[in-house]
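A single protein chain has been omitted; all remaining protein chains appear in their positions.
So, subunit A:
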Amino acid sequence: MTVSTEYEGASRPEAGGETSPEKLLAPVLSAFWDQPESWTLETYRRHEGYEGARKALAMAPDDVIAYVKDAGLRGRGGAGFPTGMKWQFIPQGDGKPHYLVVNADESEPGTCKDIPLLFANPHSLIEGIVIACHAIRSSHAFIYLRGETVPVLRRLHEAVREAYAAGYLGKDALGPGLDLELTVHAGAGAYICGEETALLDSLEGRRGQPRLRPPFPAVAGLYACPTVVNNVESIASVPAIMNRGKEWFRSMGSEKSPGFTLYSLSGHVANPGQYEAPLGITLRQLLDMSGGMRPGHRLKFWTPGGSSTPMFTDEHLDVALDYEGVGAAGSMLGTKALQCFDETTCVVRAVTRWTEFYAHESCGKCTPCREGTYWLVQLLRDIEAGKGRMTDLDKLNDIADNINGKSFCALGDGAASPIFSSLKYFRAEYEQHITGKGCPFDPAKSTAWADKHLEVNA
């Protein structure tokens, strides 16, 4: 069935209540990415940059924490933990240094929001860092940026230099006698370092392996001192909250999932890219406004928040993309990385490749994940190559069940998600690989240039 959507005028509600993109989208962080030299301090200041910090620094630290908590901002890195509550867990008056560590190790397959954000608007993160360090009484913050994105590292280096020169960082940055140092730290290629305690070990110069909790980082984090670890987008969202008010923030999204966020549309869609919108928008709304799937194809499966979140099918087009809505539908909002695959894509191939990724990135610390991901890969490769048996499907489920919830950190849970969900929705396709002794799909038809080729030959 074809749904053709033409937008005439500002608002044309349809059966499901769709309105125009102008009404459905809410660019805040991305509001001036198209301005000349959007990454500079000058451009940022022209768009009310560092106004939120000015207001926050005039408030008592505890009041800032309470304000962010009241705003209802939840972590944008995947777990959705309330940001203000994380800050509140930092013990005060304990005599130890406090640290803020920004997790910019964006590596979850499908996730591509923090990297474009930092490339186009790095000062929003730096301003958020100033506010957060004031709130948790920290004088040293770190940005742990994944190393494989040198263009972003360049702009972060420059933005930090500008912020020091302008006095937002450095001596007395947070008030008389209250200095703030900010260190940009480039990682070296390890997905596991996106896990907050592995990130801390890595930042301490060790192999990036997760730590046992408790103690939680808020009590014993970096150098065993109280530490807040927040995602880039979470921290970068704070300045707008401080500047425009918690009521404004709460006017978007829902009671439990308020605010705006970046949705990253990718895959077989007509217009992949970043769509900043209030929480709770649906994939149908995003596809309707953006030109849908590529012409002539239909959605087969998609992830709501990266490969570690159980996949959805076209049954789930109307799931509200907020923490509760996606959770109730059996997945997780995750990083809002909406990877969309059409009917040309082999789900067994997709899951095999993700599983190879988890096996490659498993840090080796705990047995269920290290051994389990290895065996999942062996089984999946056999099935994909037409050498599998029917009993392998139950074995896959069983191994995934032995990883899920039984591994040291969430990497293992993430590895199990595509297995469980693909077997739930596409078991028949696995069986087809086994009975048909191979993959029934032609990978050439899934490529970005597949249909262009057809047009040329037509």
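The criterion applied here is as follows: contacts are C-beta pairs under 8 Å (C-beta built on N, C-alpha and C of every residue); 3 or more make two chains touch, one makes a residue touch a chain; residues count from 1.
Heads up, the rule we're going with is that contacts and distances are computed from a predicted model.
Matching "Branched-chain amino acid ABC transporter permease", "NADH-quinone oxidoreductase subunit NuoE", "Pyruvate dehydrogenase E1 component subunit beta" or "Purine-binding protein" against the UniProt entry of the left-out chain gives the name "NADH-quinone oxidoreductase subunit NuoE".
Only one of the listed residues, A:Gly80, A:Pro116, A:Pro217 or A:Pro304, touches the absent chain: A:Pro116. Although one chain is not drawn, the whole complex shows that of A:Arg46, A:Lys171, A:Arg213 or A:His360 it is A:His360 that touches it. The omitted chain makes contact with just one of the residues A:His157, A:Arg250 or A:Arg370: A:His157.
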